[in-house]
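A selection of the complex's chains, in situ.
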Amino acid sequence: MLFHVRMDVHLPHDLPPTEAAEILAREKAYSQELQHSGKWRHIWRLAGQYANYSIFDVRDNEELHAILSGLPLFKFMDIEVAPLLRHPSSIRDSDA
Amino acid sequence: MLFHVRMDVHLPHDLPPTEAAEILAREKAYSQELQHSGKWRHIWRLAGQYANYSIFDVRDNEELHAILSGLPLFKFMDIEVAPLLRHPSSIRDSDA
Amino acid sequence: MLFHVRMDVHLPHDLPPTEAAEILAREKAYSQELQHSGKWRHIWRLAGQYANYSIFDVRDNEELHAILSGLPLFKFMDIEVAPLLRHPSSIRDSDA
């Protein structure tokens, strides 16, 4: 089941650089593991923003929330979620 | 070059049904031709909305505008555009 | 799978009364059938508003959209959708 997610990151400007670097390294590893598993289907950077648009393909709402709330950057993010489905004009059976 | 686009459709409630059906048929054909060409990479319906999120892969801003302003539903749509790029955490070279 | 939905109804003030009455009768029958099936779990009126908050329990995003876009009042509504899940403080296994 597909979800569209926008994440905006707001790091406090007084976060110690080593702490920030450590969180960002964990965030990258966490994201890449989920991409390899096929659950995090797409991730794009928005030009000029510390933000991304992502597409998730998960079993249900519970799994989506478990993934998002487990993000190392979760407490520094504003997140918007929209449930998606196949568009009737799509040329594909699914569009994950 | 990738762009994220959201389209919200607002058909006037007094649009004659035959006129609406004719526009929607042209819209679908137009969209599918661009999907086959590889320029309209993804299209998803938002659950509960007369709206879609789409990803376009085009040569430049001019081509994006030519495609969007040529939509048969263009004058009935609110459109938001965001330029995208590869995310540094992506596991792929491109994520079109 | 649970979804929270808000629906705001905006009937054009020049809609002929017989047409409005016919749509509203179909809307009520449609809603009650879905309530009996267990898919439309709750529906509440907001005091002072021509609007409702509803809880749906459906198989997936596709089913949610099929239900909402099939509403006789769909073209006169603004709809907001939020995916829900069990709250960790809930005293119940599910809270449908």
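Miscellaneous remarks
Should a chain be cited, it is by its letter among A, B and C, assigned in written order, with residues numbered from 1 in that chain.
By our rule, contacts are C-beta pairs under 8 Å (C-beta built on N, C-alpha and C of every residue); 3 or more make two chains touch, one makes a residue touch a chain.
These numbers come from a predicted model, not from an experiment.
Number of identical chains making up the complete complex in this structure, 3 of which are shown: 10.
As a convention for this text, only the chains that are shown with their structure count from here on.
Taken as a contact graph, with one node per protein chain and an edge wherever two chains touch, the assembly is complete, since every chain touches every other chain. Centroids built from CA atoms put chain C at 28 Å from chain A. Taking each chain's centre as the mean of its C-alpha atoms, chain A lies 22 Å from chain B. Counting only residues that touch two or more partner chains, chain A has 2, 82-86. Within the complex formed with chain C, the chain A residues making contact are 1-3, 60-62, 64-65, 81-86. Interface residues of chain A, counted against chain B in their complex, comprise 2, 4, 27-28, 31-32, 35-36, 42-48, 52-53, 55, 82-91, 95.
Chain C meets chain B in the complex at residues 3, 5, 12, 61, 64-65, 68-69, 75-76, 79-81.
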